[in-house]
Structures are given as structure tokens and as C-alpha cells.
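Just one protein chain is left out here, and the rest sit where they should.
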Amino acid sequence: MIEVKKLVKRFGLKTILKGVDFTVQPGEFVALLGPNGAGKTTFLRILASLSRPSLGSVKVAGYPLPNESAKVRARLGVVSHMPLLYPDLTAEENLEFYARMYGISNHQSRITEVLQMVGLEPRRRDLVRTFSRGMQQRLAIGRAILHDPEVVLFDEPYTGLDQDASEMLDDVLRSVAAKGRTVVMTSHDLARAEDLATRFDVLSRGVIAASGTKDDFKNSNLLDFYKRSLENRE
Amino acid sequence: MQQKPILLTILDVLSIIGLGAATYFALVFAPTEAVMGNVQRVFYFHVGTAWVGLIGFVLAALAGIVYLITKDAKWDRFEVAAVEVSAMFFFITIVLGSIWARPAWNTWWTWDPRLTTAAVTELVYIAYFMLRAGIEDPEKRARFGAVYALLGGLSAPITFMVIRLFRTIHPVVVGNGNPEAQGGFDMTGSMLTAMFVALGAFTVFFINLMWHRIRLGALEEKVEQIKLKVSM
Partner (left out) sequence: MTQPSPSFFKAVLAIARKDLAAEFRSRELLSAMLVFSMLVILIFNFALELNVDIRRTVTAGVLWTTFAFAGTLGLNRSMAVEKDRGCMDGLLLAPVDRSVIFFGKAISNLVFMLVVEAIVIPLYAMLYNETRIFQLEFIGVLLLGSIGYIAVGTLLSAMSVQTRTRDVLLPILLFPVAVPVLLASVKASGAIVAGLPFKDYVTPLNLLIVYDVIFIAVSYMIFDFVVEE
């Protein structure tokens, strides 16, 4: 579903990604871990076609980036730590706007469906500026899956959420993944990532330092795996 | 350290000789103009600097287009060099023009199309540098700089045409004269010679400065690269 080969990204003279190879099978839920400044957000922005690769090839949902970016974007949903919502519009109006941008026909029923899924149906006519951080984040997820994308990217979805809101988000994330979607998520929260994901990749100093599934560290836990893979890089 | 090319050194020498010759032709060789007297001699350098300022301006806009197509950093360096050198020459042009305008028009400044367009162009250049100063990422800085150089290059001719709708008193010395112009004069043969010497000298000087500035830009980038390597 996602195929990245020898991806290099430079900002000016600084090289953020130094030859990343990364493959995701359909239906996988990959957690992308790594310290601050490892290039996780940059990597996700490249997958989302928001940033151009300097070198290397990137294929998402079968289409190469950046040449066929419009086709990729039609099959892709993105949730970042910013909500990407308009505070002066209601939840419904926000989704309506994005439905139009994605060319979704009969969007009323789809919007209702999505709002029910993220648990915001009762608040559909309220302005987004009155929403709590957690509600905004759930609506942002609703916005990202509105067009039923094959691939969903989450960039630090838990940023700024309290315990309750995080748990509610867990449920939504599970139901997003349950539909057989391919998911890539960056996170600092190892415990949450361990619960949700099926595969764990560690991005460190611009390359994938380690990759493992839950079976690979049956006896230890994700934290050990994470620490080990960072130490190996030292 | 990259060696300074020999051709560049030759250009340095040629520029000095050329500017010296242009000074001689303007101050000694050319006859004193009958009406305005010696102050008219400023005209030769005025035309010379205006000419290369204009070349730099056009080159900057073209370099902007080429950069947007190729995304090659060397065109960004070329563009910055063109803008900087052209900004300096336009400024000198304006100052020299004022010196001439004081006795000829009895004012330092007038809102004539050429003067106003030159002033607006200087403002475009200042905005260009402020835009670049506000961006950290070198790639984005280059991209935005190219876009703005292109917009500036497109608007300047229209600015000129629009301001021409308001009255002009700037003389047109070469080509058809404007009946309302003040301070025009007919050029004798030796005046023309002095003007072409100045044009030639400033063209050589312009190429020389451009080359130096592009080379400086490349060296700057190398320093950044080395700094980055050392810090890692």
C-alpha cells in the first residue's frame, strides 16, 4: 500500500531523511516511533504529498508521488496535531466543506454516518470553536475518513489530550483501523501505540533504525525494543 | 579553498581601466554642453548606471523563472546577485540624476515616469530583501524570492506606462524627443563617444560585480556546509 525507497529529504543544507526504506502492506497498522527531530513529521508530510521528496521514490496506494499526487490525495486521509477545522463553522458545515472538496456525492448521509462514528452527532450544529480539544480531534478524524480513504496517516494524534479524551480517541482509532484500512501513526505515547499498532518502526537520525511486530518482543515490551533500537544507533 | 579564476582577475583590471577611461571621456574628452555647462557631464555615468541597473532587473526576473523551472540553487544565487547589483546601480542612477536635475529642472526630484519607476523598483528590491530575511528554509527563501522577482519584473513596465499618463518632463536624448521635456540637448559626435565608452565600461563592471557576487554566494553556501559538518 505504501512503498518508500531510498527517500532523502533535505531542507536547504540539512538532510532530515537519509535514505528511508519503508513498506506497508494493506491493512497494517504501523506505529512510527522516534525521538524529537528524527524526521517523523517530515516523513508523514511526504507520504501525505504535502512535502516533496528530494530523492528516492514514494508510492502510496499504487500511485507515485509527487507526479500523481491528486490521485494519492483522493485515497488518503490525514490527521495532524492541528485540527484542520474552521472554528467559525459548525461540525456539519466543516464536513460539508470537505465533502465538496473531495467531490463526494450524497454527502448528507455520509456526514451523519461519520459524525455518529466519532460520537459527535448530538453536537453537529455547534460551532467548532465551542468544542473541547478532544472533540476537535475526533472531528478531525471524521474529516480525514469522510471520503473513505484506503490509507490514513496520524501525526501525533494524542498531542494536548487528557486521559479521558485519549481513551475516547483510542476507540475511534480502532474503528478506523478495523475497516481494513492501512494506518501509519507517529506517536510519543508508547503504551497507546503498543495497544493499537500491529507493527512498530523506529525512525532515528533520518533512517528506519528498527522494525518489529508484537511477536518479535513477546518476552520484553515495546519500551525495551524502542530503547534497544536507539542504542544500536549510537 | 577554491582559486579565484584568472578571467575574473582580468575582468577586475578591465573594470578599473574601463571606469578610468569613462571618467576621462566624461570629464575631459567630451565638450562642455553649451546651456547647462559642466553639470551635464554627470549624464554619461547616469546613463551607464541606469543601463546596467536595467539589465540586472531583467536578469533577476528571468533568473526567477529559470529557478522555478529548474530548482537549481545556482539560479537563486544568480538572481540575488542581479538584484543586489541592480539595486545599487539604480540607487546611483537616482542620485546622479538628482545632481543633474537640480540645475536643469530646478528641483532634486520630480514624479516623472522614469524617476518614479526607478523609485518603485528600489522599493520592490527592498521588499525582496525583507521577504528573504523573513524565511529560514533556504529552499523556500529561494522559491519565494524567485516568485517576487518575477512579479516585480512584470509590474515595472506597467508601472512605467501608467505613470506616463501623468505628465513627464524627463528628456529623451536618444530617439524621439518629447516636446514638453526640459533640459534636453543635442549630442555631438564626441558626446556620443563618451556615452558609449561609459556604457561599455559599466557593462564590463556589471559583469565583474555579478561574477563576484555569485562566487560569494557559492562560498557562503560552502561555509554553511562546512559548519554543518563540524557541528555533527
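So that you can tell them apart, the chains are marked A and B in the order they are listed, and the count of residues begins at 1 in each.
As a working rule, a residue touches a chain if its C-beta (ideal position, glycine included) is under 8 Å from a C-beta of that chain, and two chains touch if they have at least 3 such contacts.
None of the values given here were measured: they were computed from a predicted structure.
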| item | value |
| --- | --- |
| Visible chains in contact with the missing one | A, B |
| Touching residue (missing chain; options B:Leu150, B:Met195 or B:Leu209) | B:Leu150 |
| Contact residue for the chain not shown (choose from A:Lys18, A:Lys59 or A:Arg75) | A:Arg75 |
| Of B:Thr49, B:Thr93, B:Thr159 or B:Asn208, the residue in touch with the unshown chain | B:Thr159 |
| Residue numbers in chain A that touch the chain omitted from display | 45, 48-52, 70-71, 73-76, 78, 80, 82-89, 93, 97-98, 100-104, 127, 143, 147-148, 150 |
| Residues from chain B at the interface with the omitted partner, ascending | 68, 120-121, 123-124, 126-127, 130-131, 133-136, 140, 143-144, 146-148, 150-152, 154-155, 158-159, 161-163, 165-166 |
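The working rule: only the chains that are shown with their structure count from here on.
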| item | value |
| --- | --- |
| Averaged-CA centre spacing for the pair chain B and chain A, given as whole angstrom | 51 |
| Touching residues on chain A, where the partner in the complex is chain B | 10-14 |
| Of all residues in chain B, those that touch chain A in their complex | 137-139, 221, 224-225, 228 |
